Structures are given as structure tokens and as C-alpha cells.
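Removed from the display is one protein chain of the complex; every other protein chain stays in position.
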């Protein structure tokens, strides 16, 4: 139930009775249509930003900031220009202390001057009995929206060549130091390596 | 008028008269061919880099630099290693003061020692009557070339799952502080969520 090609009835007719015309005609008559994802999954990940005093528990750290910022406190206003590298546990429920089933690793940075908004480039990395492989994500994340979509731009292993959409929602946060994201992964392009 | 699969006449023949062989044979006989984009758009975006004195007007800021650089002046030579986070207005014409129809948000960094060249990871974000959604871009941008192509790696909302090419050209620049890019977006893979 992934996607299909839409043939007009005219091109169908042509297809059956004038097969040698197919080549030129089929170039004009389809688009990708998705009815439902080929795969869906829900995960949570947990980010604890280094603030100068929590090195042991921190799962992420500021590694770049504008001239007016620094690497232990988010810059003001709206964290604009702060870049964070993260190594966050992924869990199946919203409990930080649940057994992690993988890691969310990558970076985000705040990229709007007048509100909180960020851009993400990261991977979900799995190596367990259910999933082996990685999902690669990129996109714009306007944090203040209840839900927001980013792109699944590729994958490896069990997620070979996949593409899709991930819907993010902030499940909880405490100041700028802890936040938990719910990630609803919807893959619309699935591949199988024979 | 998007793309099609090229069947050789031999496999076409097989297709019509030996349909039960189709499964094994169709694995060997097509590639994607694009004749024209399924969607084309032209935009401009405007970048004003923070230089220590223009905080109010600046739409971007240096947030990382090599050891020999700093965050108010581009590093020498060729800005190599400087990373800039941006929050730039998108307009339909080349006038910085035209009403913005969206924002270009993301980052670029200079990645060539012997000339000006950069790498971009960013989104176009739209929320107006014409377009709602985002386009995600990534790729190599050799600034000194008149035109250069980067990848549209995904999209959301009206641009659900899209892929394509964006042709960039520098429409104007003043020193290292202001530049204006013309972006010709050509989408070759369009999707519709039913």
C-alpha cells in the first residue's frame, strides 16, 4: 500500500493495443501517490545539554555559538546560532530510564532570530534484535509548533534506501537543559536488497 | 511529464506473451528518465552576515571558525572553515525589501582552501496561501561558478517527499557581508498523499 502510478484510461488503451508506442507515452502519465506508509514506528529520544556542571549526565554539548554566545549557556535571544552535538538514548516509551533501543546521534542548531526554531541533521542508530541499521534525517524543526515534519533522507541495513517523513513533537522539556522528543517515523519508500 | 521506465522492446515482447516471466525479467530493464520537472519555482534569498556592528539588520552569524579565524570577520584565505547559521527572508523578486514569502533557514560553511566554495544544509520554509511546507536542501556550492546545482533531498507539507535540483546563482553581493542568491527549484520527483 505504498504508492502507484496513475495511468489515464487513454494511455491504458494505448498500452494494450499499441504496445510499441508505450515508450514515448508512458513518459507523460504518472506521479507518485502514497496512501499509507510502508512502515511506521514511534520512538522517544532524550537530550540533556551540557551546562558546565552536568558533564556525567549530559548527552549533548554546545560546540558552536555566535560571537555573543558561549558553550555553557544558550545564547540570547532564542538561542540563535547555537549548535549542539548530541548522543541521545532512544526509548520505546517516554521514560528516560527505560532500556535504550538505539541512539540518536547528530546535531541541531537554532536558526531563527525571533523565536525558537532549529535545524536537525542526525541518525537513529539501531543494533538490536528488532532493527539493525540506521535512519538518516534532515530538516527544519519549528520547536514551538505542536507537531512538525522533517525528512527521512535515507537509511542503511534494515532501512536500506528508505525515505519518508518523521513527525516530531516535544513530549517534555525543562528549561534549555532537558527535552524529550516523540518521533513518529513514517516511511513511504521502502526497498529490499535481493 | 515526470519520469518513466524504459523497457527494451525485447522485454516488452516478453511482457505481453509470457506474463509469468515478468517478475524476474522486469528486474533488469528500467531506469528513471526525466524529461521536465514536475514543478518549477524561482526564489531569491538575502543574507546579511553579522560583522560585530550590524546585529539588528544581520540575518546570519558566524558560529564556528578555524583556530586562525574569529566570529566577526571571515577567516583568511577564502573563509575556509567558517560556518554561518542563517535566517534569511525569501522574496519573489530581487528586492531585499519586498514582502518575504518564506524564510531560508540553515547553515553553510566554506570548505575550500584555495578558492571560495561552500557547503549548504538548509530549508525553505513556507506558510502562506500559495505554499505551506518546507523544502530541504543539501550540497556543494562552488560560489565562483555562475550557476551551480545542489540537491533537494526532501520536503514536507505541499512538498511531501519531493526530490529535485536547485540551481543557484549569485544575484548580487557586497563584500562578505551581504549576498543575494537566486534559486531555481526544479522538482523531478513529486508525491501526493491520498
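Chains: A and B, in written order; residue numbering restarts at 1 for each.
The rule is simple: a residue touches a chain if its C-beta (ideal position, glycine included) is under 8 Å from a C-beta of that chain, and two chains touch if they have at least 3 such contacts.
Not measured: the values here are computed from a predicted model.
From the options A:74, A:90 or A:125, the residue with contact to the chain not on display is A:125. Checked against the hidden chain, the listed residues B:72, B:98 or B:112 yield one contact partner: B:112. When the full complex is taken into account, the listed residue touching the unshown chain is B:151, out of B:72, B:98, B:151 or B:176.
Residues 1-7, 9, 12, 16, 33, 35, 38, 50, 52, 55, 59, 61-64, 70-72, 83, 85-87, 103, 105-107, 121-123, 125, 134, 136, 138, 153-157, 160-161, 189-194 are the ones on chain A that touch the missing chain. Chain B residues in contact with the hidden partner, per the touch definition given at the top, are 3, 19-20, 22-23, 26-28, 30-35, 63-69, 80-83, 109-113, 117, 119, 121, 138-140, 142, 149-153, 163-165, 188-189.
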